[in-house]
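Taken from a larger complex, these chains appear in their original positions, while the remainder are omitted.
Naming follows writing order (A, B and C), and every chain is counted from residue 1.
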Amino acid sequence: MTAGVSVVGGVRRGTLTLDAELHVEAGRTLALLGPNGAGKTTMLRLVAGLTPLDRGRISIDGVVVDEPATATFAVAESRSVGYVFQEQLLFPHLDAVDNVAFGLRCRGRSRRDSRAAAVRWLERVGLGEHAGARPRHLSGGQAQRVAVARALAPEPSVLLLDEPLAALDAVTRSTLRRLLADLEVTTVVVTHDPIEARALADRVAVLEAGRLTQEGSPDEVASHPATPWIAGLLGVNLVPGEAQGTDVSIDGGALHLAEPTDGPIWVAFEPNAVVVHPGRPAGSSRNVWRATVTEVTVEGDRARVLLSQPAGVAALVTRGSADELGLAPGVEVWAAVKATELAVRPR
Amino acid sequence: MTRRPPLVLVAPAAAAVAFLVLPGVALVQRAPWSSLHDLLTESAVADAMRLSLVVSLAATAVAVALGLPLAWLLARVDFPGRALLRALVLLPMVLPPVVGGTALLFALGRRGLVGQWLDRWFGLTLPFSTTGAIVAATFVAMPFFVLTVEAAIRQSDPGLEDAAATLGATPLTTFRRVTVPLVAPSIAAGAALTWARALGEFGATVAFAGNVPGRTQTLPLATFLALESRPEEAIALSLVLLAVSLAVLVSLRRHWILR
Amino acid sequence: SSTSKPTVRVLAASSLTDVYAQLASEFEEAHPGVDVELQFAGSSQLASLVVEGAPGDVFASADLVTMARVVDRGEARVDPEVFATNSLTLVVPTDNPAGVTGLDDLADRDLLVAQCAVEVPCGSAASALFASRDLVVEADSLEPNVRAVLTKVELGEVDVGVVYSTDALAAADRVAEVPLDPQRVANEYAIVTLDGAPAEADEFVAFVLSAAGRAALADHGFGLP
């Protein structure tokens, strides 16, 4: 058994059965992504010792902390875990300093010491001047920062962060991102933002409906998304199809490959590679189809255009050409991809 | 923001207030104002007053010390027979106080179930002692505390207790530093209920601790006896009781609100 | 035959509970068509109710002072009459652990003594009794009523209690009596018809005062005037 955190096993929560394997090396950060209700929070609760496993085993730094088969269960307060809860859960009767000092005092530090350390933590998250405020007198983002400071202050050996930067403004977010990235603590961070995942984490794990669907370095996941949901998250297009030679039948159409293959496959291509035309394009590309624009999102100097066909496929165009083409939801367009841009993976 | 309380709520609330306060007004109206001063300076009355405060405050202290853990246990720990235990805890409230006092004699009297051992081993005799009066008042009043606080704990967010645990707090620390402060208003309310009940306690005290001036004769006992022979004096004593409790409650409120 | 049976509402001191229950049923038997509604409570509580205008027809009190409260407020239709007396006696736990033999033992400081508080009739009577014998008794508890004295004796909390003879008789299976000699009348029970009562109320009062009534009272240990 190695250092770090390792979870193998599962638990039922209402309609969801979480059943997954998760390993974080000591000192490393794992980003946990997945759709709402996939079981991310449940996973953190398992590690924290707030929800016991139904079956399997959890170990932290080589010590088994939960194993129903041997009736092993280390209670939460013995696990040296720092947890930033999704719903913050600040103590409403304590001011910001005492919230942050709470963990230190529980670990035996004097009141004076703890409060001094807590004030330093509040300053690190930019809340020095709100140190004396009760949670209900803090704004959402201020409260979120207190929650982060509270979890970090006792210097736990494992950090569990459930969307720790969600309520923060962009500037504070980058400050805290840096603060978290600098920590050398074994960390699991839940996030919905792949950029944040890449900035914070060494590895990425994706949970979908209680199961681990992909695990790897941010680059691996970005270059080879394993499911359409992951691809969609990353802005990559991933379409399931049935290949017969260079012909692939996909939902409601067909694609043509550069190299022949056979059987169920994933066809992956970058939104960059999708060219959008107002009318049927002339030329040699055989992968040309009609679609309706469902959404246009401006990202800096580029626009991401979602297409109705194949469902959820995106094209990335310059803002200039988006304006020129008058791209807006409801507009009919033609899309084209070169066969050489299509990457193929077995399903 | 300014809330405009709807009439459908204000009307019954006003009726409730009228109903609860009116008898007090009638009492004030009948008070023998002329003799009040003499009465209050009588040393027996002062003794009874002092004793009432000692007994009721001690009973409240015991009720809080024992009742708070019990309330927590009933609210947060799942064990077989919890529902039955919850109901059992209420029983002293249902017993007519005189019967309750008699039951206490059966249990803790000189020849009682447990009392005989207290007497034999420790030479501790509760009846006719101030301790006995405190025991009687505690017995009658504690359930009010337990039930009030238990309901409040069940209403409070267990997520905060989870948060405390992840911060390294033992269940005891969590209890002290999270659960208890969260339900502070209900603890205050429960303590007020308990104190008020103990202050007015008569039946169980008389049955268990007797009526010994200076030792177990609290203001309600003095009042009851006065009612037998000099009803105006009884009214005056009750008013003293009311005034003292009013003063204590209002000042406590102020204290809680300023916190 | 008539739509409303005449009802006589009797308010009586609680020490009369058993004897009045008997008298009421005998009276109802003798006066078919009349309903006797009994309610028992402490004399002074009943007096307060009467004085505050609560409806009642006959009032029987355990002492004359309380009766006077009602009469003085003009609630009575006629003058009250004394219909029974009670005397004090000593009761001890059945095993009489302190070996009490008579009233003089009560002067012993170590003896645990319970008596009624002087504010209530049984207490003032006890004090008068001690005074008449030149006894200085320091009671360990001044109970608000006889019942409380009896309980303390019965459970052995005290060594001796001063109670009414009627109570000692009723509790004969649980406590032992140490009779006083000579007996001394401690208090007098009075009865009166209240203002606005029906004629049947006077008949009930007459019945209590009759030979049959006196016999029943004597059976229950009351003295007779």
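Just so we're on the same page, a contact is a pair of C-beta atoms (placed from the backbone, for glycine too) under 8 Å apart; a residue touches a chain by one contact, two chains touch by 3 or more.
From a predicted model like this one, the values you see are computed outputs, not experimental measurements.
Summed over the whole structure, each shown chain label occurs as follows: A x2, B x2, C x1.
By our rule, only the chains that are shown with their structure count from here on.
Centre-to-centre separation between subunit B and subunit C, using Cα means, comes to 34 Å.
Rounded to whole angstrom units, the spacing between the C-alpha centres of subunit A and subunit B is 55.
Across the assembly, subunit B contributes no residue that touches 2 or more other chains. Residue positions of subunit A in touch with at least two other chains are not found.
Listing the residues of subunit B that touch subunit A in their complex gives 157, 159-160, 162-170, 173, 177-178, 181-182, 184.
Within the complex formed with subunit B, the residues of subunit C that make contact are 42, 44, 48, 65, 114, 117, 119-120, 140-144, 148, 151-152, 155-157. Taken together, the subunit B residues at the contact with subunit C in this complex read 102, 105-106, 109-112, 127-128, 206-207, 210-213, 216-217, 221, 224-231.
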